[in-house]
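One protein chain omitted, others in place.
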Amino acid sequence: MTTLLTVKGIQTFIGQYHILQGVDLEVEQGRVTLILGRNGAGKTTTLRSIMGLTPAKQGQIVFDGEEIQTLKPHLIAQKGIGYVPEDQGVFSDLTVEENMKLAIRKLDDATRARQDFVLDLFPDLKIAWKRKGGNLSGGQKQMLSIARAFVNDNRLLLIDEPSKGLAPIVVEKVMESILELKKRTTIVLVEQNFLMASGVGDDVFILDDGHTVYRGSMADVRSDEAVKKKYLGIGL
Amino acid sequence: MSLTVNLLLNGVALGMLIFLIAVGLTLIFGLMGVLNFAHGAIFAWGAYVGWAVYGATGSFILAILAGTATGFVLGFVMERFFIRPFYGNHVAQILLTLGLMIVLTEGIKIFFGPNILGFDKPELLQGVVTILQDPFPVYRIFTIGVGALVLIGVHYLLSRTKYGIIIRAGVQDPEMVQALGIDVRKVFALVFAFGAGLASFGAVIAGPSFGSLHPEIGMQNQLAAFIVIVIGGIGNFVGAAIGAVLVGITQTLMAYYLPEAALAVNVALMALVLILKPEGLFGLRR
Amino acid sequence: MSDYLLETKGLTIQFGGHVAVSDVSFQIKRHTFTSIIGPNGAGKTTFFNLISGQLKPTAGQVIFQGRDITKMPVHQRTRLGLGRSFQLTNVFPNLSVLENVRVAVQAASGGGFRLFSHYKKFHRYEERAMELLTLAHLDGKEGHLAKHLSHGDKRKLEIAILLALEPDVLLLDEPTAGMSLEEVPQIIEVIRSLKDSGQHTVLLIEHKIDMVLGLSDALAVLFNGKLLAQGSPDEIMQNELVQSAYLGGLYDDAVNG
Partner (left out) sequence: MRERIFNNKWLLAAVLVLLAILPFVGTSQFLMLMLIQVFILAVYGMSYDLLLGYTGIVSFGHAIFFGTGAYSVGILLTKMENPNLLFVAFLIAIVFSAVVALLLGVLSLRVKDVYFSMITLAFAELFFIVAEKWSSLTGGNDGIPYIRVPELFRERVSLYFIALGFLVVMFLFLRRVVDSPLGRVLQAIRENERRAESLGYNVLQYKLVSIVISGMVAAMAGGMWAVLQRYVSTTVFSLDQTISALLMTIIGGVGTLTGAILGAGVITFANEWLSSLASVHPIFERWLIFFGIIYIVIVMYFPKGIIGTIRDKWARSSERGKRDAAQTDQRGKSVL
């Protein structure tokens, strides 16, 4: 197994707030790595720090053997990291087509093939092709956002809470598609609740209060009631 | 040609001149949310550099190129070194661009002197053509044509090209655009420079139409452009064009029938729109 | 006349094609504590914005004290007795903590336009503001600029400002959001004291159900902009629709485990 992304002890501030106080991650190629933790644990900020959107003040982020923690977001994206933010980041004034066009960095045959693949995966998008992003349903926005991240030659996708605000039936569909995408790329998935993601995850990192507090395999976590209770708790 | 048609055509020609100034302002303002009070000063610099180059070389095309380039460079520098730290902070932007306006306007007085300078029409565009048995100046037709071209060109740029998509997306969520691998700052700088370039381009076209230049020319035209934007609906590019023609026609009619009030009519028109429809005739409430 | 203090009828708002709040009809009685629960993105804050007037609905009505207030501007609603706190901290950054609350006390007593009012009057506002700061565990910090407060303290300040308005209905939008674990109990304590005083009507938004179960007289579940159910905490926990759609079976493990 090769490690695609290593995060070592990053510390991130937002304004005066010390949000990440030492987060470690190791993401293996071709797997789905889950980041779990309760609300406010620092999951979203971790993804944003990897993307360079809220740069880490200290620590190291190594992607494919290269340190990226000081790079600007657009350069990090160009290294091959796709990002699906919590709010999906769909441009409401742009059509689905324009959203895709915006995302595509280089329109070559491989990109076309990926676009065809992802549109087959989400036929909804083909139907809504000329519709504005603002007029899509929550599920369609999620699909568009994932499609946008996947369409480039990205070796890593960071997906932030894809289940948020979606009906369970749609969530299932999104999770299925993630399993499908996993065959072609590596995925880091942030989830607030455990069960949602337990069907797709391979490795698990749990954050709490800005620290990595647990790492293990999906199977480990599933059987470890104490960890579940302590860090994931009950909650909606 | 009846008097009415003549006045209308003149009004359209004037409207297109105002539109040429307004288009850059509305691009920068409507898309990036920066109200650039130095826009008129950039316009003035474009006109003066165009005038100087035209005088030195005798080539109007060179004058247009030089004038446009001046605005483009000024806009780029302005965004890069002054505006950039203040995106989202409207008060600072207003205060800062006003300061830049002062410096640029005073700069014109230093470089070109505070007096009025004559700006002749290029030979090719002098004279008149006959429309419906009445003479009409060629230069006004040229102005209308250029205005229409710019309207179509900018519309195409925004709606059809990837740059247009990036600009529209970047206004809504610059962070996400970056996360898609696009250097949104560079795009913003270019938009700013492009808007400024359009202003100075319009200035070189407008110069011979006005026939003369003076250092305050920027402020006057900026006001007219802003009024047009308010009337048309802020951030609405096509609305600005319609508003410009509307103002142009009103002003031409007033100048003919009630010249004392001609200058005030713009402001009165704007006040009327503000009372009846504060979001502008074609604007969306934001 | 209705028995309800606050009521919405068919409240709906659309943004573009997206229906953020859809046909919500909902009632609360005087002096009760109601919590609106639902996952992130369910439309809870939007619903609040419709009640407090920050947004105007596409369809439907908001009725307060038997009066249709759907078209009323924000400041008038506040005067009528609808006070709200915001999820994202929303205070006056460059005013002192005391001044933040004092301005709110002044608003409640309608003393804003007094240009040369007597100094003693000032004093009364200030004393009241200090009381409220003590209540919100902010005493000793009255001299700080609001922007220098910690996140948790800002939330407390929000509550103090809200209390200063002496509203009939307190609309609290996730008062503990983004707070560190140590700070949460203090805030809950303040909220609990509101409930126990029996003088206030409270409407609270929360997405963590465990936090509000013990506090609430009634729960309403919002999901995808729709009101799924409304009732006592027990009823809601038993409600099948809520179970299947919201808890969705997906949470069984976590709840039981």
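Descriptive notes on the structure:
Read from first to last, the chains carry the letters A, B and C; within each, the first residue is number 1.
Throughout what follows, a residue touches a chain if its C-beta (ideal position, glycine included) is under 8 Å from a C-beta of that chain, and two chains touch if they have at least 3 such contacts.
Everything numeric in this text was worked out from a predicted model, so none of it was measured.
Per the touch definition above, the residue from C:Leu11, C:Ile37 or C:Ala107 contacting the chain not shown is C:Ala107.
Of the listed residues B:Ala52, B:Ile141 or B:Leu223, the one in contact with the hidden chain in the full complex is B:Leu223. From the options B:Val5, B:Ile61, B:Leu149 or B:Ala264, the residue with contact to the unseen chain in the full assembly is B:Ala264. Note on the undisplayed chain: of the listed residues B:Val5, B:Leu95, B:Val128 or B:Leu149, the one touching it is B:Leu95. Remark: the residues of chain C touching the chain excluded from display are 52, 54, 73-76, 78-79, 84, 86, 90-95, 99, 102-104, 106-108, 111-117, 121-122, 125, 147-148, 161, 165.
Within the complete assembly, residues 33, 35, 37, 82, 84-96, 98-100, 102-103, 106-107, 109-110, 174-175, 178, 184-185, 188, 219-220, 223, 226-227, 230, 234, 260, 263-264, 266-268, 270-271, 274-275, 278 of chain B touch the chain that is not shown.
Throughout what follows, only the chains that are shown with their structure count from here on.
The chain pair sharing the most C-beta contacts is A-C.
A centroid comparison over C-alpha atoms places B as the chain most distant from chain A. Taking each chain's centre as the mean of its C-alpha atoms, chain A lies 32 Å from chain C.
Chain B has no residue in contact with two or more other chains. Among the residues of chain A, those in touch with two or more other chains are 92.
The part of chain C that touches chain A in the complex is made up of residues 15-18, 37-42, 151, 177-181, 207-210, 223-224, 245-248, 250-255, 257. Residues of chain A that touch chain B in their complex: 51, 53, 72-74, 77-78, 83, 85, 89, 91-94, 98-99, 101-103, 105, 148, 152. Residues of chain A touching chain C in their complex: 17, 39-40, 92, 131-132, 134-138, 161, 164-165, 167-168, 171, 192-196, 209, 225, 228-229, 232-236.
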